[in-house]
Structures are given as C-alpha cells and as structure tokens.
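Excluded from the complex is one protein chain; the other protein chains are retained at their positions.
Per-chain numbering from 1; labels A and B assigned in written order.
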Amino acid sequence: MSIEERLRSNGIELPHPAAPIANYVPCVRSGSLLVVSGQLCLGPDGKLAPAHTGKLGVSVSLADGQAAARLCAVNVLAQVRALLGSLEPIKRCIRLGGFINSTADYGSLPQVMNGASDLMVLVLGDPGRHARTTIGVAQLPLDAAVEVEAMFEVG
Amino acid sequence: MSIEERLRSNGIELPHPAAPIANYVPCVRSGSLLVVSGQLCLGPDGKLAPAHTGKLGVSVSLADGQAAARLCAVNVLAQVRALLGSLEPIKRCIRLGGFINSTADYGSLPQVMNGASDLMVLVLGDPGRHARTTIGVAQLPLDAAVEVEAMFEVG
Partner (left out) sequence: MSIEERLRSNGIELPHPAAPIANYVPCVRSGSLLVVSGQLCLGPDGKLAPAHTGKLGVSVSLADGQAAARLCAVNVLAQVRALLGSLEPIKRCIRLGGFINSTADYGSLPQVMNGASDLMVLVLGDPGRHARTTIGVAQLPLDAAVEVEAMFEVG
C-alpha cells in the first residue's frame, strides 16, 4: 500500500496546512533531510479547539492531549505534502520532538505523545518508527496543548 | 549583496563570540550540516543585560524579549563566523530552536522569537528563511530571557 492509500484507508484527511504564524517557513529541505517546524494541534478548520487549548494536568484530559498530539502529527504530514507534492518521497521519519504544555507534576507525558507517534506509524508503516524526545514545557504558542516538530529522510 | 555587506549595511556588528560556559563547543560541522549550540542573549560586551534577564510575563517586556531574541541570533552568526572565518559559506539557515524563559501563561511566544527570525532573514536574505520551533521553558542558563539554537547548511 502506498502512503497515500494508507491515509485514505484509515480515513485520515490532511488539512490545508497552516501558514507559519511568524517570519519563518513550515519546512526546509537540505539534501535528503527535511526539517519541519513545530506544528500546533490546530484542527482541520485551522483553529485551536478549546479541548486542545491549555495545560495537561489542568484543563486538558489525557484523551484530549492524545488527540491533540495526533493532530500535530497530521499537520506535520500536511506540511510535508504541501512542500513535496506527495508523501511518497518520505523514506523515513527520523525524529519527532514532542512538547507538552503541562503542569510541573504531570505524570503522563509519553502517553500524550503516543498520539503523534502512533499516527506516524499508522500512516508511514515501519519507516514511520522514529527517534523521539518528549518534554513538558511551561507554555506553548497560542496556549496550545501540544506542539510537535519533525525530521524526515526524503528521496 | 554578500552576507557581510548586508551585515554592514544594516549596521549589525557581530561580537567576539562567547566561549561555552561548560565542557562543549559552540558549533560542530558534519558534512554540509553546521549545528550551533544554544546561544544566550548576551550583549556585545559578553554580558547579560538586566533587561534581558528573567522571565517574559514577569520582568521582561515583549520589546525587550524581541531584542533578546535578536541578540541570540546575532550571537549564533558570530559563532558561525568564528568557526568558518566568514558567513559566506552559509547556504541556508535550516532551523532555529527558540526557548523563551516565560511564565506558564505567557501569550506572545512567537512574537518574541520573531526578533531572532527577522534578524536571520535580514542578514541572510531568502536563504535565511528557516524552519522553527518555539517553546516557553521553565528556566534558562544564567536566567537569560531567551536562548536560540540553530542548524545551517554550509558549502
């Protein structure tokens, strides 16, 4: 199955990708490396839902945090497709960086980030298995619950 | 215009770059990739000004935060020039990572980081347009207001 077929068979629709909210670009390719800017958990309408706004450990539940992380990963893939015209040039997801807007004592950071990791493996299959760093941060742009950045190998 | 000419025409002077404050190096080149250590918002005198010390949302204003982020970017370029002897080998700024020392409810993280992004584009032109991740962190070395790390493609 191609990556695009896997998207369809899983009912995943990539949104029109968000424009950067400041003076930078969504992705930069350098040789076979593709670096994707941190993506927030914006929904398909380009907006941050109330359920995906705020902190894990305060107003955002684990399930909503996981859904937010999944949205970040969907938005990462939307940016890649906007740059390359397709997801097929992806050889490998090298790394995801996961930033969770959380309290200082939140206990389920990896479980939240799994929402992004699981989506990447669901869409890309084995080449979607990536190195990962997950941290709980004091604050994120727009008070988003999750932000995910990525590095891919592309051919 | 060369990069060095753009520096001069914009009145930007790169400082004598700061020595790492611990057991590491400012930049590492690996093939065409150049990775620059997180740079703090030290001034041209190598010191952290009171206006650029502390947290956004407490003691540091948005304007001071933007100036701090710009200083970080200037210091990134100073490190690159110290390693390569010139900025001309820069083909592209691939990525900036922006770390803002902020309260848990600070609302203008991207605007602060624009101070760094705008400087990079001002100096490098179109090849200065980079992928970017901005997060608000609990604390930074020396209680600096901003820290910026970078990755470049060099030729």
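The definition used in the following text is that contacts are C-beta pairs under 8 Å (C-beta built on N, C-alpha and C of every residue); 3 or more make two chains touch, one makes a residue touch a chain.
This is a predicted model, so every value here is computed, not measured.
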item	value
Option touching the unshown chain, where B:26, B:65, B:110 or B:127 are the choices	B:26
Touching the absent chain when the full complex is considered, from B:38, B:65 or B:89	B:38
Candidate in contact with the missing chain, chosen from A:14, A:113 or A:145	A:113
Contact partner of the left-out chain, one of B:14, B:124, B:140 or B:154	B:140
Absent-chain interface as seen on chain A, which is shown	32-33, 92-96, 100, 102-107, 109-111, 113-114, 117-118, 121, 129-138, 151, 153
Residues belonging to chain B that touch the chain removed from view	20-28, 30-31, 33, 35-38, 55, 97, 99, 104, 137-141, 143, 147, 149
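Note that in this section only the chains that are shown with their structure count from here on.
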item	value
Computed distance of Cα centres, chain B from chain A, in Å	25
